[in-house]
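I have placed the structure first, in the form of structure tokens, so that the comments after it can refer back to it.
A single protein chain has been removed from this complex, and every other one stays in its place.
The chains carry the letters A, B and C, assigned in the order they are written, with residues numbered from 1 in each.
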Amino acid sequence: MEGKKIGSNNNFVDVPIRVRYADTDRMGIVYYGTYPIYFEVGRSEYMRNKGFTYREFEEMGYNLVVVELSIRYHNSALYDDLLMVRTSITDLKSRGLTFNYRIFRDETLIVEGKTKHICVNRDKKPSLIPSGLLQVLVNGE
Amino acid sequence: MEGKKIGSNNNFVDVPIRVRYADTDRMGIVYYGTYPIYFEVGRSEYMRNKGFTYREFEEMGYNLVVVELSIRYHNSALYDDLLMVRTSITDLKSRGLTFNYRIFRDETLIVEGKTKHICVNRDKKPSLIPSGLLQVLVNGE
Amino acid sequence: MEGKKIGSNNNFVDVPIRVRYADTDRMGIVYYGTYPIYFEVGRSEYMRNKGFTYREFEEMGYNLVVVELSIRYHNSALYDDLLMVRTSITDLKSRGLTFNYRIFRDETLIVEGKTKHICVNRDKKPSLIPSGLLQVLVNGE
Partner (left out) sequence: MEGKKIGSNNNFVDVPIRVRYADTDRMGIVYYGTYPIYFEVGRSEYMRNKGFTYREFEEMGYNLVVVELSIRYHNSALYDDLLMVRTSITDLKSRGLTFNYRIFRDETLIVEGKTKHICVNRDKKPSLIPSGLLQVLVNGE
């Protein structure tokens, strides 16, 4: 948003997210089920940063279906906090991959988690990740 | 859920909704943007009660696209409240209709609102509502 | 909703959830981040079934803060599906517990997961779960 920009190095991509009122619950903090949405923003911007978008990927006929999700909650985030989602890839294989996420408010770790995905084609069958894309995912264009 | 059942007469259909923690915000009440979702549940159960489901309607190649929404907020609803969504139809026309909603907690009116819809076909073009369905919407089967 | 009721035995509580349009995404299936909300409904109804509500628990000054979440996705759920959330407790300890969830559409397992919680008091400090409540959680009243 204002001031903080999307950053990256070879290993990770950082994207800022401003906590919305809708994201909070009556405990006054970000609802535990909001973080999977922040993760989705993280991996979406990861791919954009590497040179193609997840939307383009889908338009080619593929999906990265989520098969596992895990989150560890360390600290609470509050309305209007400016969080940073740091996304990286581990376990990149021919048919799937795992995204790792760490969400910070300044130096404070809020949550960390990962999502494991498999690649499926138009027929919803497991598929090889197109090889050109594999390279981009790791190295960028 | 427990105890309260879906009721109806010729004019309206009542459906209970239990407020989820996810529906609340840090003010401790149901987030203002949650009510359109409750409305969707109301009109979905209205159609089921009249004898066909909105899912079947979509499978026939139609959508009831929302073109207008309005809500007036009268009172707050809280986590775990058992609300009643009362849905009726007004302004049923050949190419569209308006759903009306009133949401209560016991005798207390929480919100009231309406959604105006037009019928579109597979090509996303405005379409006549299939005549058989028109009858069902008003009278039930 | 209609027909299916909340069931339970000593070990688990079943609660039906109708998939809302809002719960789906453009893949045409339930969004992966919707399931933590279904889990919340599951544990909320588990507690109600055992004889006190999570709302009462909070009104006594306690929260069951989520510290870990994990989900394995087996099959897709669709709009208007009537799902069954089966919730049980494992690892009940003096200061926390784990809820387990399995979500079915008829005999088909859609997802399974768990949430690990610790009990905190009004000062947001880790706290013993009140002993009376501990008993209820396991045995019901």
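The criterion applied here is as follows: a contact is a pair of C-beta atoms (placed from the backbone, for glycine too) under 8 Å apart; a residue touches a chain by one contact, two chains touch by 3 or more.
The shown structure was predicted, so the numbers you read here are calculated from the model rather than taken from an experiment.
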item	value
Touch list for chain A against the chain that is not drawn	1-2, 5-6, 15, 18, 20-22, 37, 40-41, 44-45, 48, 53-55, 79-80
Contacts of chain B with the absent chain, listed as residue ranges	27, 32-33, 36-37, 40, 63, 65-73, 115
On chain C, residues whose C-beta touches the chain left out of the figure	21-22, 24-29, 31, 33, 78-79
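FYI, only the chains that are shown with their structure count from here on.
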item	value
Same or different residue numbers at the chain B/chain C copy interface, by half rule	same
Central chain (distance from its CA mean to the mean of all protein CA atoms)	C
Inter-centroid spacing, chain B versus chain A (mean Cα positions, whole Å)	34
Centre-to-centre distance between chain C and chain A (centres being mean Cα positions), rounded to whole Å	25
Inter-chain centre distance, chain B versus chain C - centres from mean C-alpha coordinates, in Å	26
Of all residues in chain C, the ones touching two or more other chains	37, 40
